[in-house]
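Every protein chain except one is present and positioned as in the full complex.
Chains: A and B, in written order; residue numbering restarts at 1 for each.
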Amino acid sequence: MTYDPNYETVIGLEVHAQMVTRSKIFCGCSTTFGAEPNQQVCPVCAAFPGVLPVLNSELVSMAIKTGLAIQGSIRTRSEFARKNYFYPDLPAGYQISQFELPIIEHGQLHIVTDDGVRKRIGITRIHMEVDAGKSVHEGIQGASWIDLNRTGTPLLEIVSEPDLRSAQEAGEYLKKLRSILRYLQVCDGNMEEGSFRCDANVSVRKLGQTAFGTRTELKNLNSIRNVMRAIEYEAERQIDSLESGGRIVQETRLWDANQNTSRPMRGKEEAHDYRYFPEPDLPPLVIAQERIDTIARQLPELPDAKAERYRNDLGLSEYDAGVLTSSREMAMFFEETVSRGAQPKAAANWISVELLGRLNRGGMEIEQSKVTPEQLGRLLALMQNNEISGKMAKQIFDIMFESGGDPDTIVQEHGFKQVSDTAAIAAIVDQVLADNPLQVQQYREGKTKVMGFLVGQIMKATQGKANPASVNAILQEKLSG
Amino acid sequence: MSITADTVKHVANLARLKLDERELAPLVQQLSNILGLVEQLKELDTEAVTPMSHALDMPIPERPDLVVPISTREAMLANAPDTEQGYFRVPKIIE
Partner (left out) sequence: MDPTQLSLVQAHAWLSSRQISARELTAAFLERIDRLNPRINAYITVDREGAMAAAQRADDRFRNGTATPLTGIPIGVKDLFCTENLTTTCGSKMLARFRPPYESTVTRKLKEAGAVILGKTNMDEFAMGSSNETSFFGPVRNPWDTERIPGGSSGGSAAALAARMAMATIGSDTGGSIRQPAALTGLTGLKPTYGRISRFGMIAFASSLDQAGPMTWTAEDAAIMLRVLAGHDPKDSTSIQAEVPDYVNTLVNRLDGLRIGIPEEYFPDSLDRETRHALEEAQQVLRDLGASMVSVSLPHTRYAIPTYYIIAPAEASSNLARYDGIRFGYRCEDPKDLKDLYTRTRSEGFGAEVKRRIMLGTYVLSSGYYDAYYRKAQKVRRLIARDFQDVYTGVDLLLTPTTPGTAFPLGEKKDDPVAMYLSDIFTINVNLAGLPGLSLPCGRDHQGLPIGMQLIAPVLKEERLLAAAHAFQSATPWHQRKPEL
């Protein structure tokens, strides 16, 4: 990968997010993923003659939620439009979408760039539209098969401003956007199943140049990693082309993740004139301010606000607050852990280091953790109450992570109970001091480092179960006595 | 306003219609005549007029988000000219 510091990459992203409504956008068919082909299809979504669309109310509410979450302005009067093109997975020959009057405009979100700077990314617009069906090509001789189950699933198309300047920023933007949609519980954000899809518009220009270069549109980017790789590849391709005296052709390119390359797309793009016009079957969508206000009041706390609260009220570091709010599940885990009596900083530390470290090694998400927040909270409470040592806690946590289980039970079964009985500890201290006169003398001559050795001996004698704080206090007292 | 044969061919392609040479010439003429009729609209000043896309001004009704299955796959495939294993079958799609 060559990197030319004289060029700047300009990226705008178009995200298609499937909304998790139960029924389709304009008919009562189910939106469940994975049904038998053409099982969730009716005359309306299959565009049979004479049928008409009727709008799903829940989708409108989800769009409003999303608009509020990205601080966009919500049009109280928006309009559906038809986007006309022929493709076998688009049964009507047009996609019902929004064009001149989308429901949401002028939004934004914030990302943290590589150099740790908070950066605003504008969101031009969000509009509602229908998803297309799927075609199957592989292994079919001379034909393709069409499955219309997905046809009519509601989508929000979320269009960013060309504010992104690197693949890294594009990745951060997608993670943030996905996390917001998941916080709102309007989209499951699953890129592999296609419920969160991204097309990237990429151009390059010489540093200092104000006009945008000719852009290309990248498709078939089915993971955030692929989005980033495809952008890097495309920027390099464009720079190479310009440097060797070529021109950039405005086109759509398909990313091939296996070959790590892209190629121009054929077929759909041949005649590119969508002939948008207002959808005559659907009157304008009029949204009462009351409805917007009600939804605004019910909006959950979003990642940025949460992170700020974690920093200001709970005293977490910027880093920890960022990690713990990166997904709704993570934040819920953290808050539940704290609600079980764990100190916030300890909980943050244990989740981000111990739990996430182990999950990452196993390639797992926090939802797959065998350790529940209740259990982690209890474990940390035991440690805070000096019933177990930090070292024991880690051992117990290992067992909880591998096999699951309640910390109290593990403590009992494995005999992890910490000895905090002062008299018992004092007796052992006396014994250790008696057994190590040399070290005692060295300590009293000022070589205080031997303290560590003596503590070690005491812990060894108690098989690690002695409360370290008590051990230190008693030992100190005896040595100076 | 007259329309050229090339424009007519381009529009036919957009509409996925095929015109043979015999159909083309009369169609060019007819479309030109119709568009000639349409030229009259230019004499009206409509600068301040809001476009009217619906016959009546009413808001869209919304339906509750309920799953109401109404069709079987058999019924949905029954009119199709070509199906295979529960799918609609078309000539190979090349992307």
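We take it that a contact is a pair of C-beta atoms (placed from the backbone, for glycine too) under 8 Å apart; a residue touches a chain by one contact, two chains touch by 3 or more.
Keep in mind that what you see is a predicted model, and the values were worked out from it rather than measured.
For the options A:33, A:277 or A:453, the residue in contact with the chain missing from this view is A:277. Listed here are the chain A residues that touch the chain not shown: 43, 46-55, 82, 84, 86, 88, 91-94, 146, 267, 273, 275-277, 280-283.
On the side of chain B, touch with the chain left out of the figure occurs at residues 3, 7-8, 11-12, 14-19, 23, 27, 30-31, 33-34, 37-42, 44, 46, 49-56, 58, 60-61, 63, 70-71, 75-76, 78-82, 88, 90-94.
The working rule: only the chains that are shown with their structure count from here on.
In this assembly, the C-alpha centroid of chain A lies 41 Å from the C-alpha centroid of chain B. Touching chain A in their complex are the following residues of chain B: 13-14, 16, 53-54, 57-71, 73, 76-77, 84-95.
Per the touch definition, chain A reaches chain B in the complex via residues 21-23, 28-30, 36-43, 46, 54-60, 79-80, 86, 88, 135-137, 140, 142-148, 254, 265-268, 271, 273, 275, 277-278, 280, 282-286.
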